[in-house]
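I have placed the structure first, in the form of structure tokens, so that the comments after it can refer back to it.
Missing here is one protein chain; the remaining ones are kept as they sit in the complex.
Just so it is clear, A and B label the chains in written order, and each chain counts residues from 1 on its own.
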Amino acid sequence: MKNPPVISLKNVNKHFGSFQALRNISLDVQEGQRIVVCGPSGSGKSTMIRCINGLEHHDEGTIMVNGHMMTSDEKIANLIRREVGMVFQSFNLFPHLKVIDNLMMAQRLVRRKSKEEAHETGIKYLERVGIRAQADKFPNQLSGGQQQRVAIARALCMNPKVMLFDEPTSALDPEMISEVLEVMTELAEDGMTMICVTHEMGFARSVADMVVFMDQGEIVEMGEPETFFSNPSHERTRKFLDQIISH
Amino acid sequence: MTFEIALLIESLPLLLDGLVLTLKLWVLALSCGTILAVGLVLLRMSPKSYLSWPVMAYVYFFRGTPILVQLFVVYYGFPQLEIIRSGPLWVFFREPFFCAWFALTLNIAAYTSEIFRGGILGVNKGLVEASRALGMTYAQTFRKVVAPIAFKLSLPAYSNEMVSVLKATALASTVTLLDVTGVARKIVAETFAPYEIFLSAALIYLVLTWFIQNGVRLLERRISRYAN
Partner (left out) sequence: MIGAYATETFRGAFLGIDKGQVEAAKALGLTRGQVFWRLRLPLMWRLALPGFGNHLLSLLKDTALISVIGVEGILFTAQQASSVNHKPFTMYLTVAFLFLILSTIVVLVMKRLEKFAYRHLEGAR
């Protein structure tokens, strides 16, 4: 008997005014699964994961996260967000706080941890992502790759059940992409459930156990990496892969 | 008419007498106005229109009318109203200093609330999203992320407001108060030497402005050392 999915989207629709961003999206995520979502710009990939943690509200359909139904009620959304970590394309580190304080703030405010506990956890995760030495620096003193790793550590400090990544390496210079992907790969190997929106197909091939292709708001195709990359069934998927891989 | 430097220098210490009142008015009006502005901006940013609309109307009025007119409405106009004359606050409103402070405070609150609003809107939305994604409530996000950053963003505009208020205190002289300008006018009436007297008064305001601008610049530098 399979465990119930950690995240379950059923027939989700989302409009921005007259523009339909999500069409009938249905997706189940099991514990420990690593899902990579790819697709052209405007396909709805970011919108979909932002609906999962309530940063956007879906118009129709159901979204179930960790046994909670996502509604427009802020309290429920808040409860869900505590168990879901998110890493943004533009890092979004708090510029007025040192790195270690960035990591401690949510722990103290949301998890009600003491200063010492929060500090300890923060240092632990900084070591995990490999930048313990930068703890007392301010975000704008770090490189893009380092900042993104801090962002990952910040999300991890909350002990989330699922990690969402919204194009985490798209804003990085090429030489810094690998350090972030390395961290994400280790995270996956440790068993973290993750949904990752990305253009990094190498990462998808090596880490993902399912690849989802979205276009114009729909999930066109999904499957295991080997079949997905070598033999996609849809024409649109083929076209997209051709464009991406030829880089 | 000859220009006498001696008169200019002589009048300076006399004018400094008025400085006490100028500074008193400046400090009191600024502090009360700013505190009021915090309340106003929180109401203004509320999604409930019955909270934000009154503030919008308030700001519209106080920014759309000259301070002098506002001062006259309070000092000369309020006594016309029964409620003020026979009310408990009359003992305050018949004092020119209170009237000047009152009108200035309301005016400052309007302008400053817009300055704060600009600062709040200037905070990178991604930071708010990151806080929410971490599970913080909007109140927590506002207190710990938005407010500190908005404060920093507001500093340049706020320092301009501080200088504007300093100049506005000169209007107190129109309702019998003896601030720097008030003393200046009195001396001019006695000596018939407007150029020299007003020039030294201007000098005093200039020096004060210099202090304000550099003070704020120092503050900005200390806050923004690395946290940009």
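Here are some notes:
Basically, contacts are C-beta pairs under 8 Å (C-beta built on N, C-alpha and C of every residue); 3 or more make two chains touch, one makes a residue touch a chain.
Note that the structure is a prediction, hence the values are computed from the model and not measured.
Every shown chain touched by the omitted chain in the complete complex is listed here: B. One of B:W26, B:F78, B:F102 or B:F142 touches the chain omitted from the figure, and that residue is B:F78.
Touching the missing chain, out of B:S11, B:Q70 or B:S200, is residue B:Q70.
For subunit B, the residues in touch with the chain missing from this view are 60-61, 64-70, 72-73, 76-81, 171, 174.
One rule holds in what follows: only the chains that are shown with their structure count from here on.
In this assembly, the C-alpha centroid of subunit A lies 47 Å from the C-alpha centroid of subunit B.
Per the touch definition, subunit B reaches subunit A in the complex via residues 124, 126-127, 129-138, 140, 144-145, 148-149, 152, 226-228.
Interface residues of subunit A facing subunit B in the complex, by the touch rule stated above, are 53-55, 74, 78, 81-82, 84-86, 88, 90, 92-97, 105-106, 109-110, 137-138, 140-141, 151, 154-155, 158.
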